[in-house]
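Below: one structure, written as structure tokens.
Left out: one protein chain. Kept in place: all the others.
The block that comes next holds chain A.
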Amino acid sequence: MSSLSYLVSRLLQIIPTFLLVMVVIFLLVRMLPGDPAIAMADAKATEAQLELIRQKLGLNEPLVMQFFYFVKNTLSGDMGTSILLKAPVLEVIIERIPVTAFLTLYAVCLSILIAGPLAFVAALNKNGGLDIAIRSGFQVGLSTPVFYIGLLLLTFLAASLRLFPVGGYGTTFLQHLHHLMLPALTVALYTSAIIMRNLRSAVIEVLDADYVQFARSKGLSRSVILGRHVLRNAMISTVTLLGLSIGNLMSGTLVTETVFAVPGLGRLMLEAIFARDYPLIQGLTLTFAVMVSLVFLFTDMVQAWLDPRLRLS
């Protein structure tokens, strides 16, 4: 019961975020000098085509009505036509969502797989040789720009050793895994460094906590103590951080997808910006906002699942 109301209240919190993003997008086009219809249309558009756009956007009506039309059009799935691709914005975006979603999820999984065990090893050997080695290793990942690591990986693993393709997405699941390995790894090296650092200090803190000392005084085995008592408690703060870094990671796809020629939303965004394709920029901005909101929602749910104090307060 209270879990459900928690979920509902958390869902309702998305609405203001969503509205705010809509306002920003709306003003973005209106704040450009000149006629928004011209910004929204192809450079070669005829006067008749421009008039059609003006009508649809309600440009002759008060600003409030214009915003109303904008929200109404967007909610009914009409986000205009991409100037660059000459196709409905919604269609173009829906086609690319799976690529970016796959890449992001892949990167997150890799980050967890890399960071999780190493954080534990480092924490259990606090200030020992292994700990120092692991931390210095990740320091490199943190202090090197993402695209530089990407280029290095591309040069060695893809171009020289030909272990991985230099770009594309493939058609089957296994091909996706293969094609997106390098971009996902590039992103994961950075994300896992952040997660490792946080999880390591969380584990060290939890190992010292009274309830872990008490659990040890009960004569529980090491695996029960680490798995049941330490891991879950240490994860709570790390899950928040992971959620936040997924938000970051999505804006990072602009660079990663471009470097690795991955046909996803990030690369599309960059192309749209260079082509001044305003309808597409609007649609993509909204899509990113929704995706990030969903990630945050999911993060909160994982947290509520982990921590009964959030669920049952």
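Heads up, the rule we're going with is that a residue touches a chain if its C-beta (ideal position, glycine included) is under 8 Å from a C-beta of that chain, and two chains touch if they have at least 3 such contacts; residues count from 1.
Keep in mind that, in the parts below, contacts and distances are computed from a predicted model.
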Undepicted complex member, UniProt protein name, chosen from "ABC transporter domain-containing protein", "Oligopeptide transport system ATP-binding protein", "Acyl carrier protein" or "ABC transmembrane type-1 domain-containing protein": "Oligopeptide transport system ATP-binding protein"
Given A:V71, A:A209 or A:L244, the one touching the chain that is not displayed: A:A209
Residues from chain A at the interface with the omitted partner, ascending: 209-222, 224, 228-229, 232-233, 306-309, 312
